[in-house]
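What you see is the complex with one protein chain gone and the rest in place.
Letters are used for the chains, namely A, B and C, taken in the order the chains are written, and counting of residues starts over at 1 for each.
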């Protein structure tokens, strides 16, 4: 059985890599298998932990939103293998550029779930320190982060060049950059310009597409007749198609790509074929546009389930491990919930300090006006009338 | 000998079609030769006439600009085969969307040279009736015309669908659309979105790229590592690479593509590899950025010269024909010159009638102000101070 | 008269335009099966077919750019941009192409494309879902801009925009999508490109549009309770602006406050203030005052109420005006 895919007919010659199949069995792939040969049981357990933790946090996100504690939540369920499998092989010095659903990537980079939820709590448009985690912030305008990733990658290469020409070749291996985007976003023109620039400057950037088959209500077939990995050849670099629900396959493909990037062999594109098992966001209702059958079919391809079966059957991992992980995840979610509930918004006044890095006469004047105006309300009530429209998507 | 190309190394498996080689000899190409089998001597002479006429007009354009009679001229020399070869096979009902250098295409569509030169005379941003010639106007913002072409093509398909569902299937064959753009413009994001939309809606559009090796001073290698025709596969449609200085090859490739489009077999991309033999525009100085050697090398590949040799050696066309054509072209240029010199700008006042199709209060008010203001000058002098910067590119 | 929400009125207006003219078609992200993220186009795909209600690929430049080509072929496409903040990838097509093709062709080509943009804030969402970029389009000649504030206008302006041979952008007041109002479906109203005095008064004028119209009305009401008679104008059309109606009001009242959700600096309020001051200089008892957002990116939802002008800010501006 292979994963259902809208484009298998047109897929033609581009092979789809898979190392761990739907039943948790290992498959040999001459090109990619070597890249996971060294994985220890501990590694596998780490991957399992990360994937399940992300799923648990995701569930808490939806429930917090339902309870009015978040303005929105963007579920990732189903995409844990694609995200953890691509983030885990990166080094701390590599820089990652997410879209807005890459929670498991963020966690793998050390972003705390509560930090991340600040955005969805509606108290910041960011939430964590991109420098600390070498993980950029979420970007709501689809595809816009991708040229940034390319530019950043160009910068890493320029830095090495500068160091070498100063006679101080860096001892560390070259850094790599990962740009995440979705099947829908792949249509945006900025993706194309990013690929052209990356090819032109041999930028060490991995374009990592999570093709989760849907862009809100629009099926993948609307965006492309062929796998997106096929596009890479049109820019003169390599594109790989991988089962995105197979964490080993994703780890292997990512390691392969990162190796190429560090060797200066230009950009690489990976299309991880996965599935958004839940709603697009908490404002979405998938029953409007897709069949229950399709969801069920993909349900059998759950990325976590197959790793669990694999751990059980091939590594004798027993209930105790799984129960411990589940308990830890519950604790994590519990703590997260407490943290989220305790979050308070910054004073609006602080916004005036964030728009510009240097002093700005208009902002200063408006800040003074605002403070004056606020001071004019002597009642204990907040002056705001709080009529809200209460919708969002 | 093959045409020099920046990307031959990377060209890989994508074949480059050629039917008439640099020495005017016919080459067999199993896929494309059948598409020019029916060409008569008269057809070949027509192609020759069109190509040389365009070149003659082009020369006149440069000289008119040098004499201060045009604000700018955009030379096409070297691209006559690509342009005439792609325009000639189209039908009057097909719609063409040019960039800004497609003079020979325009002439082939019945646009008079003097009509076209109005734009470069600085008296209009258009110049001809797009409906009359089924030839859109020039577009200065690179790539912007390409989504229009796709939308127009979508419209032709919708029209047929509507006619069919009304039980009045059109008797004519489906219309096709041609979108022209250059190697430089191929990098713009709108090109990509155009390709995605065209594939998604099976739009009957031919993307015709004139890869003339340069985008002003930037060589093709900066835009792509591989032939642009390679990109088509990434969208799931066919891409053809053709010697753009070989008019037979271009005719054949275009006919092949148009046939596919009319059969409803979706978009096609043709990359015609050619060379801009002159400057980018009359404001440009190619000695700043490219080698004389390269120009000379391409000089040997002149699209007109090889057709002339072919006509002479294989069709016994004699001097008289060539002399007659040259004389006719000179006359054409002579008349054109006279027409250009006689052109006067429209009154500025007319601009107020062109911005909107329907009445507009602000425009009407400003028009009245303008007329009032003009009326305030009682002297015979034009009120304008005519200091101009006098540069342009 | 039928009562309906603003969202439903747009839906009904679009449906009627599609019924009456087979060349009218809808394009956008998620507008088909889903009916749009706000359900404004709900039911239209099943009613008119997938060839007239296109769930497009995800590219705004592609949407507007192909709409231009469809218009050149004789269609009347209505594009939905999912949220205000996602208009910018299409900015080039709107500004350099859609707006200019009629002039470029010396009047030979028309491109009757309508672009619907749900806009404005206070919906408790994340970045780029709450912006008011109308001024960025008003400055460009060749475009027309409408901003309905109620169901009646929503119903008719949708149809009038589609019928107009010029490109029209409709800024839809997304936080008012569920606001109900009476719609007269039988009598086709007058010029959409005109302002409307929706409450008479003689001591000051408030001009607002779209989502702030109810706020302006509430302010006038509150002012009346304080004994002040305030006239309210729903501007309705942002390009062109009906300066005659605004000027006439200000000549009568002598005071003007303009309220919009967009940041004040560089917003349309400046244009209105400047032109009205020029035309009614001797009638003004106070400078025209503007109430807008601050020169900051739209802030996080938790503090958006401090950013977007509200009743109190309009009242405070009226007070300042009266203080002159």
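Here are some notes:
One rule holds for everything that comes next: contacts are C-beta pairs under 8 Å (C-beta built on N, C-alpha and C of every residue); 3 or more make two chains touch, one makes a residue touch a chain.
Here the structure is a predicted model, which means the values were calculated and not measured.
The omitted chain makes contact with just one of the residues C:13, C:77 or C:263: C:263. Among the residues A:32, A:51, A:82 or A:196, only A:196 touches the chain that is left out of the figure.
Which of A:53, A:149 or A:209 touches the hidden chain is settled by the complete complex: it is A:149. Touching the chain that is not shown, out of C:45, C:76 or C:100: C:100 (per the contact rule at the top). Within the set C:44, C:122, C:296 or C:314, the residue that contacts the chain not displayed is C:296. Residues touching the missing chain, restricted to chain B, are 71-72, 119-125, 140-143, 184-190, 215-218, 222-223, 283-284, 288-289, 345-348, 351-352, 354-355, 360, 362-363, 366, 370, 373, 376-377, 383-393 (touch as defined at the top).
Taking the complete complex into account, residues 85, 88-89, 91-92, 95-96, 99-100, 103-104, 127-128, 135-136, 138-142, 239, 262-263, 265-275, 277-278, 281, 286-290, 294-297, 324 of chain C touch the chain not shown.
Annotation for chain A: contacts to the undisplayed chain at residues 124-126, 129-131, 136-137, 139, 141, 144, 146-156, 158-159, 161-162, 189-190, 192-194, 196-197, 200, 351, 353-358, 360-363.
Keep this in mind: only the chains that are shown with their structure count from here on.
If you average the CA atoms of chain A and of chain C, the two centres end up 35 Å from each other.
Once the centre of each chain is set as its mean CA position, chain B and chain C turn out to be 40 Å apart.
Centre-to-centre, using mean CA coordinates, chain A is 43 Å away from chain B.
Residue numbers of chain B whose C-beta contacts span two or more other chains: 189-190, 192-193, 196, 200. Counting partners per residue, chain C has 56-57, 59, 61-62, 89 as the residues that reach two or more other chains.
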